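Only a single protein chain was left out; the remaining protein chains are all shown in position.
Letters A, B and C mark the chains in the order given here, with residues in each chain numbered from 1 onward.
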Amino acid sequence: MNINCLFDSGNIEVIDASDSKAIKLAIRNDSNSEFKQWFHFRGHGEIGKTYNFEIINAKECSYVDGWKDYQVVASYDGEYWFRVHTQFDDNKLLSFSHQLEQPTIFFAYFEPYSYQRHLSLIHQAQHSELCQHHILGQTVDGHDIDLLIIGDESRERKIWVTARQHPGETMAEWCAEGLIERLLNEDDALAQSLLQDAVFYVVPNMNVDGSIRGNLRSNAAGANLNREWQSPSVKNSPEVYHVRNKMKEIGVDAFLDLHGDEGLPYVFVAGCEGIPSYDGRLKNLEEEFSSILKSVNPDFQTEFGYDKDEPGKANLTVANAWVGEEFKCLSLTLEMPFKDNANLSNKETGWSGDRSYLLGQTLLNPLYQLVKKLR
Amino acid sequence: MNINCLFDSGNIEVIDASDSKAIKLAIRNDSNSEFKQWFHFRGHGEIGKTYNFEIINAKECSYVDGWKDYQVVASYDGEYWFRVHTQFDDNKLLSFSHQLEQPTIFFAYFEPYSYQRHLSLIHQAQHSELCQHHILGQTVDGHDIDLLIIGDESRERKIWVTARQHPGETMAEWCAEGLIERLLNEDDALAQSLLQDAVFYVVPNMNVDGSIRGNLRSNAAGANLNREWQSPSVKNSPEVYHVRNKMKEIGVDAFLDLHGDEGLPYVFVAGCEGIPSYDGRLKNLEEEFSSILKSVNPDFQTEFGYDKDEPGKANLTVANAWVGEEFKCLSLTLEMPFKDNANLSNKETGWSGDRSYLLGQTLLNPLYQLVKKLR
Amino acid sequence: MNINCLFDSGNIEVIDASDSKAIKLAIRNDSNSEFKQWFHFRGHGEIGKTYNFEIINAKECSYVDGWKDYQVVASYDGEYWFRVHTQFDDNKLLSFSHQLEQPTIFFAYFEPYSYQRHLSLIHQAQHSELCQHHILGQTVDGHDIDLLIIGDESRERKIWVTARQHPGETMAEWCAEGLIERLLNEDDALAQSLLQDAVFYVVPNMNVDGSIRGNLRSNAAGANLNREWQSPSVKNSPEVYHVRNKMKEIGVDAFLDLHGDEGLPYVFVAGCEGIPSYDGRLKNLEEEFSSILKSVNPDFQTEFGYDKDEPGKANLTVANAWVGEEFKCLSLTLEMPFKDNANLSNKETGWSGDRSYLLGQTLLNPLYQLVKKLR
Partner (left out) sequence: MNINCLFDSGNIEVIDASDSKAIKLAIRNDSNSEFKQWFHFRGHGEIGKTYNFEIINAKECSYVDGWKDYQVVASYDGEYWFRVHTQFDDNKLLSFSHQLEQPTIFFAYFEPYSYQRHLSLIHQAQHSELCQHHILGQTVDGHDIDLLIIGDESRERKIWVTARQHPGETMAEWCAEGLIERLLNEDDALAQSLLQDAVFYVVPNMNVDGSIRGNLRSNAAGANLNREWQSPSVKNSPEVYHVRNKMKEIGVDAFLDLHGDEGLPYVFVAGCEGIPSYDGRLKNLEEEFSSILKSVNPDFQTEFGYDKDEPGKANLTVANAWVGEEFKCLSLTLEMPFKDNANLSNKETGWSGDRSYLLGQTLLNPLYQLVKKLR
């Protein structure tokens, strides 16, 4: 089988592809980093023939838990992505097999979101009268850090949304796309009412370098951006550095940081319970946000999630903790699954770009209901 | 100017179209009825020339209030409908003028929804595995009465939605389309969760004859279907007769009847407070429905609406009252404006098909939140 | 089975639909006419069940030859039309059977082209700067006779295209749509070059009344429009009357009249060899037209077609003969099959709307190559 990953977000190392019964592959490390788990490659073989793939370093990947009950995503046309049954033997490797319906197939850790699509999103959005495109600075590799300002900057509440600090969490940008497009829909009463009270600052891709490079979590310099918020460096984490500066300039009244979780098959949020300034107001806002989101989108739930931080034990290098502490505002990390939502399973696609998009649209509902209470 | 209304839902009478400065038109009565207000015609003239139109019997129309602050809808391509400024002099006529950008233009009372689109809606929907098409019987003119059953008929709760008993209230079918398409979206967590507990019976057009004939409120026999629910006749109101029979066979746990209101520039509901069986349970359900809908769609409001019936004074010939009394269930008439939503005005389009569609999607939210409480 | 034909171009009479093994149907006569062969109806039954249909008056239809090797067209969604195997026993009836994949299915003699789509075609076209919409007058039923003028009226050559004099020949309007949309494509070098020398006058539907009524060949008054060109009456054949008048006003340098043929499974043209003025110039133009069209669209052929008229024996009541004689110009009837093109068979769809559309596009090729020779 011919295997190639030389394209946007490609990541695979071919160990031995000579035997279709055991194509041995390895996932490359992130740039300047030990992280690894994202993969994306194209395989070319014979129609009708079955190929067996083995990711031999699955056990050394960052989130071994992520492989349990995981199904690889695959696509013949690069548009429709389906799931392929996958096995993980704890002591060995991740394997899956597939009989080709067409000669050439893409496999990935999750439905990709390309830089080309990112540029389209930005450039389509700027056409709206509701939206302006800003550039905050450049990444380590020199890409522009794109910010969309949606609504009227004179509105009282400033709501920030960032996505894809971890570039392999592509569901985060699908989710941002849903949120952005709903905000720009002039017929959507909730979106337009929300924009009466708030203006949005959206960074749909915080880590363009890592996205293009096919990293799971790191930027080009090897930094985990979501551990850089306390003291970002213009050299190693300019993406955080510039966004943080703009936040300080503008202010933040609510913050959503969009992510994917490798292990848990659920959609959930993590809050600020461990930050020094945490109080009843923030607790109420967090609880109301979750309660409203759950009521409008049952893909969201509150039963499963991360363990809560002890009071005062928050890691302030993390975006949502730093923002929560700095601005004393509602500040949440939203997590979506790489696997499926175990509560509402879709056997064909698992969790997907489309479902992330719809989730992004419904994120406006709790913001609308809470906007006047944010301060 | 050449004026023609010989097409789906066409209605106008040309009194004198010889003088472009005063084209005199009249609205025809509904079939076998005194009702009249819907109009829909095509005018053909010269690009760049301004035409003045006068509807000379505006004052004799069914809802004279409907002409106050009313803007006529117009379209060059039959897809994009914009508003044209309109004047109503209480003692005289409705007039509007327009400079032609293309030679041929449609004018209508509201954005039309053709029988051809109705057939497409039905036939596209039946392709979904979630949906079956049924035919309940035939109208006075002999058209099929189309019912879509969405979801699994074994589910506990039966939710009925009817639209366009009054055929000129085309926003009702746009709204039904939004509701139907959301239910059929397999990625929509709320819709699919709702279908775990409920099955929908949707009649997207209760009055096909009147729709095609260009009536405002009557069917082909001259019946106002929304006054026929206590004793419909197979001869004069077969549309109600057959739907009522199916309701009795299946049962009803919630009912939404979709309408447009000529006068009020708001979206609102009318409930069952006047039916004999009205009680705290129904009152709570109605209030919760409104409260939830308002929270997810600010196009909906509860400040403006119809006067409430006195206890026991409901008109049980009206669909929502009859259903509420018969099935002791949540039963609402939803009203949308012909004008604009005064709370969230769109100067270009006023209230529109697109906004009705989005409202239809959000009708699922209160149903989802209330489904387990419906009985 | 529930059978209904109360919609645009519907035509069927239910004799007995009680036995799914032998649903007996008859085709209604055209309005005020003995012609009949077009049918279009919707059947509603049970998924998975097989229904047998018999058209009991097939033998009395206008073109009994048309049933030989004929396959009925069918569609579940009204967009994709496939063929269903059909049997014709010379001495009896036309029969076909089908196992339902969805409850509701359309059957028709050929892929329909609705008046709603006609209106869209006209209104979309008028948006182009290249196109103006004119109304020539009204049909017997009062519908507008729509004319599209494409290009600059000052151009030297006037090319006329008419379609669907026989309303059941819906392929003619699909074909006209292809021709129109290619002319309006500003990137199409051939179309735009042709418009340097010529202006087009296109009547995409000559017989709106018959189209809506579900006729095969007649208008509302029972006239066969393609036998009315010598002395049309404003009362019984206003469609021809008004088009003829406009032709006399404008002139004609080439004329294409688009049709379908019930019997022959081929695309072909009929020329003017029988008109008094026929000469070498017209013969050459006809031969060159055919030769060029064949070279760019192998769906067109010259082997099969109608017998040629004897010199001087042309029927001058027929459009192409009358125009040819009146204007001494290239004047052709183009015929497409109701069945399939036997030379290039498509088992799934037979001849179709899409193929007619592509043929319409390629009609511009011979016109482009001949435009400077037309006079």
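Throughout what follows, a residue touches a chain if its C-beta (ideal position, glycine included) is under 8 Å from a C-beta of that chain, and two chains touch if they have at least 3 such contacts.
Just so we're clear, the structure is a prediction, and the values are computed from it rather than from any experiment.
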### Query
Which displayed chains make contact with the chain that has been left out?
A, C
### Summary
Given C:Leu190, C:Ala254 or C:Val269, the correct residue touching the omitted chain is C:Leu190
## Note on the structure
Out of A:Ala22, A:Val84, A:Leu119 or A:Ile250, only one touches the absent chain, namely A:Leu119
### Query
Which one, A:His134, A:Arg281 or A:Lys294, makes contact with the chain that was left out?
A:His134
### Query
Which residue among C:Ser9, C:Ser114 or C:Asn365 touches the omitted chain?
C:Asn365
### Task
Could you list which residues of subunit A touch the chain missing from the display?
2, 4, 6-8, 42, 44, 47, 75-79, 102-104, 106, 114-117, 119-120, 122-124, 126-127, 132-135, 138, 141-144
### Message
Contact with the hidden chain only, please: which subunit C residues?
### Response
186-190, 192-193, 292, 295-300, 341, 344, 346, 352, 354-355, 358, 365, 368-369
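Throughout what follows, only the chains that are shown with their structure count from here on.
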#### Entry: Chain closest to the middle, measuring from C-alpha centroids that were averaged per chain
B
### Geometric centre distance via CA averages, subunit C-subunit A, whole Å
54
### Task
With chain centres taken as the means of their Cα atoms, state the distance from subunit A to subunit B in Å.
41
#### Entry: Residues within subunit C bordering two or more other chains
none
